[in-house]
Structures are given as structure tokens and as C-alpha cells.
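Heads up, one of the protein chains got dropped from this complex, but the rest are sitting where they should.
Coming up: chain A.
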Amino acid sequence: MQKNTSTLLQTYLQYQGSPFSDPGFAAPELQLSSLPSAAVSFKTWHAMDDAERLSRAQGAFLALTQHLQLVGDDQSDLNPGSPVLLAQLGAARLRAQGLLGNMAAIMTALGLPIPPEEDTLGLVSFGASAFERKCRGYIVTREYGHWTDRAVRDLALLKAKYPA
């Protein structure tokens, strides 16, 4: 899944034209208010308890599934003749949903409350310009990778803590 996220990001950027498709493109300053950033200082992360970590990851992947859907729609508008990209976006969304389900199961197993599903996108997204949609897609695919990395770390910690 981690490998898929990096492939998705590369594929996504490849279809957005320069400068997105330029080698080494990165715009860490771009953020989406509706999508929590995966970047967190080690100290903060370390200070979190399991419930908080799981809760944040769960919230992030909930937002990611919705955002990936949105990006898929955007790209079917911008790149309708690119089935590879559209398929990868769809697959990523399904994986995010799968991970979300797993985390819900873990939280249930740990006796943690599952946050209710909410619409993280709101109404603002529909009037976005093409450039905003490209940037939005970039942020979503980037954060999808970051959150996957973080979730792997979170779950590994949990696994170490609760063996079998």
C-alpha cells in the first residue's frame, strides 16, 4: 500500500502538466484546510496515547476517502482520456476505505469510541478552478501517502503493544 501511494502520486503529477510533472516537483507549502496534515513532530506523536493516534488516523482516512473521490471526479474532468490515473485513484480510495474499516475494527476491539462520519468537504469544493483542483489532488495524493506511512507506524506500535 505504501508503494502504491508513491506510484499514485507520481502518476497523478505526471498527468497534471508542468510544473507538476517536472522531476522533483514538491510544494510542501500547499495544504488543504479540510484535510488534516500527517506531518507531526515526533515528540507530539510520541506523547499521544493509542486512542488519540487511532482517532486521528481514522479521521484522516475518513477525510482522505472523501477527498480521493473528489479528486477522481476532478480528474475525470481534466484528464478524461487517462484511464490509468482514474483507475489508480479509484483503487486508492478503496484501499483507504479498507484501512478505515480495519482501524474501526481495532478501535472497537480496544473499546475506543468511533467518531461519527462527517462531511469533511462541505460545499466549497465545487467552484474550484482547474488549478485549484490540480493542487487539491496533489495535496490529497501526497497526504494519502503520508498518512499511510503514519498509519503503518501507528499500527506497528499497536501490534507491538498488543501481540496477537
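Here is the rule we go by: a residue touches a chain if its C-beta (ideal position, glycine included) is under 8 Å from a C-beta of that chain, and two chains touch if they have at least 3 such contacts; residues count from 1.
The rule we apply is simple: contacts and distances are computed from a predicted model.
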item	value
Options "Pyruvate dehydrogenase E1 component subunit alpha", "Leukemia inhibitory factor receptor", "ATP synthase complex subunit 8" or "NADH-ubiquinone oxidoreductase chain 6": UniProt name of the undisplayed chain	"Leukemia inhibitory factor receptor"
Touch criterion as defined above, residue of A:E52, A:D119 or A:E132 at the omitted chain	A:E132
Touch criterion as defined above, residue of A:Q16, A:S34, A:T120 or A:T141 at the omitted chain	A:Q16
Positions on chain A contacted by the hidden chain, ascending	15-20, 22, 27, 29-30, 75-82, 129-132, 134-135
